[in-house]
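Structure provided below as structure tokens; questions to follow.
Yeah, one chain of the complex is gone here, protein chain that is, but the others are all in their spots.
So, subunit A:
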Amino acid sequence: MSRFKDLQKNLFGGTTSNARQFGMIFTLVAIVLLFQFLTDGLTLRSDNLIALFQQNSYILILAIGMLMVIVAGHIDLSVGSIAAFAGILVAKSMTEWDLPWPLAILFGLAIGAAIGAWQGFWVAYIGVPAFIVTLAGMLIFRGGNQFIGNANTIPVPEGFRVIGSGFLPEVGPNTGYNNLTLLLGLAACLAVIWREVQARRTRHEMDADAGPMWVSILRMAVMVGVLAFVALRFASGRVGTSFPVSGIILVALVILYSFYTRNTAGGRHIYAVGGNSRAAELSGVKLKRVNFFVMMNMSVLAALAGMIFVARSAASGPQDGNGWELDAIAAVFIGGAAVAGGIGTISGSIVGGLVMAVLNNGLQLQGVGTDRVQIIKGLVLLLAVALDVYNKSQGRFSVIGSIMRPFRREAPATPASSAAEREPAKTSVSG
């Protein structure tokens, strides 16, 4: 194989379902660079990156839960209303019942879990379609928000605001950077290197083709380079700012849920149910439990997203959560999930969400009005999914996938070697 083909095959792994995701990553990079150029460098300035994460962390957190719901073959329309409902209760619990804010967060998560159990019960055990259950939930909890809040805006105390607009403290010597952010960046770089080394070692032990050394090194260099760049950007903002707390919550959740959906039996069951629920059930997957879990999990994440938004806004208001479900669903589909379920990854959804976020932010920096921004976002969503549908109708592989097909045939037993994005080959149910 030539070096170019090596690169194609090994840099990001070569499975078809991943192809569009990587298309999306390149799109994201292209959009970032485009706006970086159009806004004279404002896009990648540290304060803008920090704002970008703070503004979108709650949508991206919703996208994590929504991905799992959509992979399982459902949809959740109630997330915005649940977020608003949990938000108003948490705000009230702190201002009127004087609950300390850490307890209030737990209280909020408990509300999310209770609502989730309610919706999960109807979906999993009664068999009402999730579309209907969550449409009802959308009305019930929006009404609940207005009933409890009297459509008022209720401010929240300073301590609570940390989860939405807080930053890491400044500790250690004055390096001209936020030290904790630098440490986080360093930890991320080491983790990437460690994973690559581990992956290669496992390959060697299994006598599998580990791919050329230089591809591994190139991949690591790219990832470490990007991580270092991002860490330095976040660390070099105004004194008192750092990588935002809401961003840390997001990253922690992404790592946790990526591991869960990729590497655990419970996570793979979600894909099995979404791919073919009858077959999954006959193979011993506990269908009801999986459906109950994804619905309940979504509501807990919605409550968390609601609290983060309230914390960032410093108050819970009657407009909270309006239209969030659509942003989350759009992120998931742009990120490569299939409308029919069974296909999609957490990282893809995050990339999809970031594409929307960067687009939004870049257009706003350009001074483009919300009317035109909405038109552009709508077109991007339509084109991204249309591309997928078209590619499928052309024989179930995408443009990028077709380029890569010869190599897959050449080494059919080789699982994709990307550490970051692959689905395990042995349980793969994706088309």
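Some notes on this structure:
By our rule, a contact is a pair of C-beta atoms (placed from the backbone, for glycine too) under 8 Å apart; a residue touches a chain by one contact, two chains touch by 3 or more; residues count from 1.
Note that contacts and distances are computed from a predicted model.
Per UniProt, the protein behind the absent chain is "Sugar ABC transporter substrate-binding protein"; the candidates were "Transcriptional regulator", "Dehydratase", "Succinate dehydrogenase 2 membrane subunit SdhC" or "Sugar ABC transporter substrate-binding protein". Although one chain is not drawn, the whole complex shows that of A:126, A:171, A:239 or A:265 it is A:239 that touches it.
Here the missing chain is touched by one residue of A:264, A:283 or A:322, and it is A:322.
By the touch criterion stated above, the residues of subunit A touching the omitted chain are 39, 42, 45-48, 51, 55, 146, 150-153, 155, 161, 164-165, 176-177, 189, 193, 196-197, 200-201, 213, 216-217, 220-221, 224-225, 228-229, 232-233, 236-239, 309, 312-315, 317-320, 322-324, 327, 360-361, 364-365, 367, 369-371, 373-374.
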